[in-house]
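Before I ask anything, let me first share the structure, which is written out below as structure tokens.
Here the complex is missing a single protein chain, while all its other protein chains stay put.
Note that the chains take the letters A, B and C in the order they are written out, and that residue 1 is the start of every chain.
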């Protein structure tokens, strides 16, 4: 099997193979000596809902330190050019490092969105000066980044940005609101998509900026989710001033940047800029479904077994599908848009998996005590189950992309194409809110 | 419960209640004395696929006789005015008769489409002469009717009729092809929707005709389904001549007739013109799912029990939903279009029920011997399972109707509205076929 | 809910709807999240005056239905509770009232019934147990043994609605091969309770433990060991009331989302103009009407003691349980991210549909029950 996998890999890294092996050995040694072993389940569900503000800030500080140690040991920015403080190595090296990282602590909060998509966008579109200013501190854990992309009421229409950036001499003045940023309240910098021209069609009046998150005029509000999590924030920008030197890409050409930005976001787990234990990647960690069945006293019930088997099936298929599609995209055999295929699968599977857990919990899904072990909170997870099909682009958008961009079917009729954005209908409620 | 049911019934038949009871008693007596008792399962799946042509013709002949006996006993056309040979009674009388009919033979093939929609359309739109000519023989079992409505390549777009009727003095000359007629080869007359004007938009150039099925120029071809059934036919009309006196409704006003025609088709089981054992109505007869589980040796398997329970659930809900919606429609509390709601439910449920049977059959779903009893043919039924979501209007069309006509959502964009039908795009293949 | 109600039914429904809109608007519900009972006593007492606890009790015992179809009437209340995600022990109190009124009263039982009817006392029904099978009468394991002239209760019940608000507990348990029901004062020695966490915002549930709890024999309601039919009947009442409440929650979620679809524009046109969403609305509308239909049919069958009542009840439990939560979840999906925020109202109805799906048999368990009933009917 290995020979075939390599044949498909197509990274053109054969010359480095010996070096990769040496690098991997060095990585293993360093990791074993320097990083704490942790149960991977610690990273499931990413950010726990039960941390206090202080606890979360402490964890962020610790992860910054961790990133610094990675950097000092020569393992930060493995695929980032040396001139920006990286290691200038290949994706194969990053993969080898990620393999070696299995079962160890790592700076989880710094990967998304700091490394991808933000760092990826900076490297692709940033000026030389922007890169020299920001990439090194990012790799040292000194700058955590955030993406100011979605807007309240924006939904799937990412380009329908209402946050405005008005030119004022050598600077821009931004006003508007952004939403669904993870941990903006402990981050440092942000990419921001804003509208710079209201008199051209939607996609042609956008521009991307970078800006520090802690500054007057930028208010950050933590959103409470129905399960009590305050993972996400909403930002209110009031006359936020950004120098023109902090513009990314050309004026009114922000959509060119935006398309790649969202591509890097989708390809998070395939990105050579992201450091995470390889085994953690896309797994839903469904092994615990056996424990659910056991805790519910149903381990011998064939119907429960079918559910446990289905959960594991979805987990395995999800992983294999991601592998197939990212290999195909990397080798240029399918177009980039095909990344929507694993996204759709994962979204549907995530919903189903939470439903399976809730089914297995039975009556305990509705009410439980701490003694119920793995069955605790299955009901709350069920309430939150659609998040897997909403966050990071809805499954509906993924279906649009697959049918239109992968299968080449006719585009959905847009009522906002080819007309000045100012004239686009925004519906009764949006109209009331945004004039 | 009964008092409330009657309160909702709204047939305004209170004056006839005594009479209804007397009628019911008379019906029961006559039925017991004259009609064979049969296992209702005989009528499941309607027309068996394993009858030879001769056997089917013999059954049709027998059903004509049965209809004649009903007629002679005063039980045919219970709600048809006396002047056309009916009994001039109320829907309550028909219901009472149908109740009494439970467990007995009845002329199954003569109900749909002869009584509904064909007879219903004749009564609603026919001229006095047309009604006097055709209704009495229909009630005597002498005229079986058929509907020439769907066309090959027509799909859900019923009004996209390509069969043309060209005026020639006092008569019309019809050319084209119709499809999905049940048993056209043993029927006598037909309703036919044809295009009489190609220079106006789709719905405005149609006209309805009636015509005898056995005549030169009308060729009937039996279609073989993948399960071997030849229930359906396709007709080829070549210069079929129809006198103008056999036109139903006004010229180019055929869609007015067509809308009601399709309404009567959808409301088949609610029609007061249709005679059938009440218990048979909408049931999928899911009781046999227990037998499937038993035959598969899985009667104690909880997973199989859940499937059996689901089957019965769908059956019961289907029946109750039909009851609710037809009562609501009859009382004018919801609009006619809401009939698409039970249609959608039934289509989805029918597909699921065949899937459940196939699941229960397990390995025997793929290959079986006659010794496998109820498990025989579960696999073939699975191959045919979508028929429940296609025949009589697809579930997709039902969803369009519900969203647009019941919920009032914006209509789907049609590329054939407000342009002469002649100019409507028909796609590469249709283009080749129809010039 | 039926398309047509009698005038009295309509008035019952409207009175309750108006009271709920005034007393527990959604903003207030959020505040009740921290309230130990999830509702104010006065709210419940006023509700009782509107008939919330008396519909399943005959007139001669102080109650009275408005149409003669007691359960059908009660489903109207449950429906409005669902539409408003209303707090309060509607299920427990109605079941308890129905049970107490169904047997010849002891003096003590009569007092409790009167207080139930006036809303001044809550009685919690201790029925389900946390093991597989603990959702069905034949699966109960809590022991109610006769020792001399005493009954001894031993075992655990969960989840028990509003136990800490209750004056008495209606306990269903096993006496040898039979079932017994006992009315237990909450302060009886040996009774202990532990608050549970739940998906609902305002309904509270407890684990209630009975550690060799002793009561005089006349604490039993009806025959010791002879309550099987009684328990089966009250379980049917309960499943139908939960289904009706879920239908109310579905309806409200659907209405909100339908409005949202017309109101919300994306790519310059309303969500309601996208065919894929339209088709999902068509499915939701179909599930909603079907849920109405089967719940109404089950209520009428129980009222009429029809022979298919047990089957219809479990069909309602299976169907409404399944499609109730699925419908509101699809409403969440259509709302996108805001649909899972605490600030949005939708989750109030999702919580109710989700909770009810678990309480007296999950959909899967109801499907198994239907299969049993079909097999019995066929054999």
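We adopt the following convention: contacts are C-beta pairs under 8 Å (C-beta built on N, C-alpha and C of every residue); 3 or more make two chains touch, one makes a residue touch a chain.
None of the values given here were measured: they were computed from a predicted structure.
Partners of the chain left out, restricted to shown chains and counted across the full complex, are A, B, C. Touching the missing chain, out of A:147, A:181 or A:290, is residue A:290. Among B:63, B:310, B:359 or B:404, only B:359 touches the chain left out of the display. Residue-level contact of subunit A with the missing chain is found at 1-4, 7-8, 287, 289-290, 293, 299, 302, 305-310, 312-313, 316-317, 320-321, 323-325, 327-328, 331, 333-334, 340-341, 344-345, 396, 398-404, 406-407, 409-410, 412. Seen from subunit B, the chain kept out of the figure touches residues 150, 152-153, 155-157, 160, 179-180, 223-228, 232, 296-298, 301, 303, 351, 359, 361-369, 376-377, 379-380, 382-387, 389-391, 394-396, 399, 412-417, 419, 424-430.
Of the residues in subunit C, those that touch the hidden partner chain are 274-276, 278-279.
Throughout what follows, only the chains that are shown with their structure count from here on.
For subunit A, the chain whose average C-alpha position is most distant is B.
Rounded to whole angstrom, the centroid-to-centroid distance between subunit A and subunit C, based on C-alpha atoms, equals 42 Å. Our note on geometry: subunit A versus subunit B, Cα centroid distance of 53 Å, whole angstroms. Subunit C has residues 269-270, 364 in contact with two or more other chains. Within subunit A, residues 301, 303, 413 each touch two or more of the remaining chains.
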